[in-house]
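For this depiction, one protein chain was excluded, whereas all remaining protein chains were kept in their positions.
After this line comes subunit A, so read on.
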Amino acid sequence: MLASVLAACGSDEGSGRPTLNWYNFPDDSGALQKAADRCSQASGGRYRISYNKLPRAADGQRQQLVRRLAAEDDSLDILGLDVTWAAEFAEARWIREWTGAAKQQAVEGTLRVPLQTSTWKGKLYAVPYNTNTQLLWYRKDLVPTPPRTWAEMLDMAGALARQGKPHFVEIQGAQYEGLTVWFNTLINSAGGSILNASATEPSLGPPAVRAAGIMRELANSPAADPSLSNQMEDQNRLAMESGTAAFELNYPFVYPSMKANNPELFKNFRWAPYPRVDPNRPARPTIGGIDLAVSAYSRHPDLAFDAALCLRNRENQLTAALEGGLPPTLRAVYDEPAFMKEYPFSAEVLAALESASVRPITPVYQNVSIAVSHTLSPPSGIKPESSVNTIREQIDDALRSEGVIP
């Protein structure tokens, strides 16, 4: 079997047209495959891009990439990295720095916040492919005007509960990265951050205590779904679609899903900006998304830089947005009439992206995230002051890559 695989690779090399292997999240919409085909075509015979699907869950994706890169596997060329991995992969010397013309092209017209996620120690290590941000989704039949702040939202949920109407606020409360994202959004919205600017030590402070307090308040109010402490994005979506919730803080993928699964509720399904912590300070939702990097072990790095730029060009980002629901990283796409028409919340997404925050940029992000999510789980058990102190100690350990993670 090995022989036949080798022969297959060899024959392609023999024809003088190298295959670039692109590893990215599994896309069901067909947009990624389409982009790979288009770029293979556009390369004029210089290369062919083969799109390989990584596992569905982010942890599984990271594990597969890490396993292969640690083994110096040269069959990987273009890597679709979650926005939190670029620093880690760069520090481990698994991905190449972007320089010269390629860098120029990667930076041009790209939104500022997504670009932060591909930068480590002042150098660019990836190009933002797509971004993502959460909005507040709500049911217009229950809530005529959406809440502007967390306090308002909890009041509304309480009022709905008293009337015996659906009233849950669906959010990611399980002990995983989603919980860290929730905390990160709240702490940034409250004017703080998890790490200091140079990512050398925890900053936390009073905004962190405030953020933890809001999480605790939600968990102990009628707004909390009974499964809050086991819920991830998809359970949130299902709960909203089944009609037990009034609010949902989630990514735009819930919109086409609601349209397909519950057309009746879809008529009343609306979106609004992420709720604020302070009435006079905009919310700073945490961005997600994918950055494309070039493997350090690729045999065709120059072609791979070229191909990565093609995969995220205007046309392909538009397809990914319209077919896969993924918000683009090129500012210009947001002015595209076709996009504005098909993506009704494009203005809210763009506004959110401009004030958005990023997750702590550090090679030990995984440890930081685990320290946060482990300490703040379950949200109902948070003791704001002491929980934040625990997080500080664990992050201190993590930054020195010492200690056991839970």
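The working rule: a residue touches a chain if its C-beta (ideal position, glycine included) is under 8 Å from a C-beta of that chain, and two chains touch if they have at least 3 such contacts; residues count from 1.
Here, contacts and distances are computed from a predicted model.
Selecting from "Lasso peptide biosynthesis PqqD family chaperone", "FtsW/RodA/SpoVE family cell cycle protein", "non-reducing end alpha-L-arabinofuranosidase" or "Multiple sugar transport system permease protein", the unshown chain of this assembly corresponds to "Multiple sugar transport system permease protein" (UniProt protein name). Note that of A:Pro18, A:Gly192 or A:Pro363, the residue touching the chain absent from this view is A:Pro363. Touch with the chain omitted from the figure is made, among A:Gln41, A:Thr145, A:Ser242 or A:Ser386, by A:Ser242.
Summary of contacts with the chain left out: across A:Gly158, A:Pro263, A:Pro344 or A:Gly403, the touching residue is A:Gly403. Residues touching the missing chain, restricted to subunit A, are 59, 63, 66, 70, 88, 91-93, 174-176, 226-230, 235, 238-239, 242, 244, 363-364, 366-367, 370, 377-378, 401-406 (touch as defined at the top).
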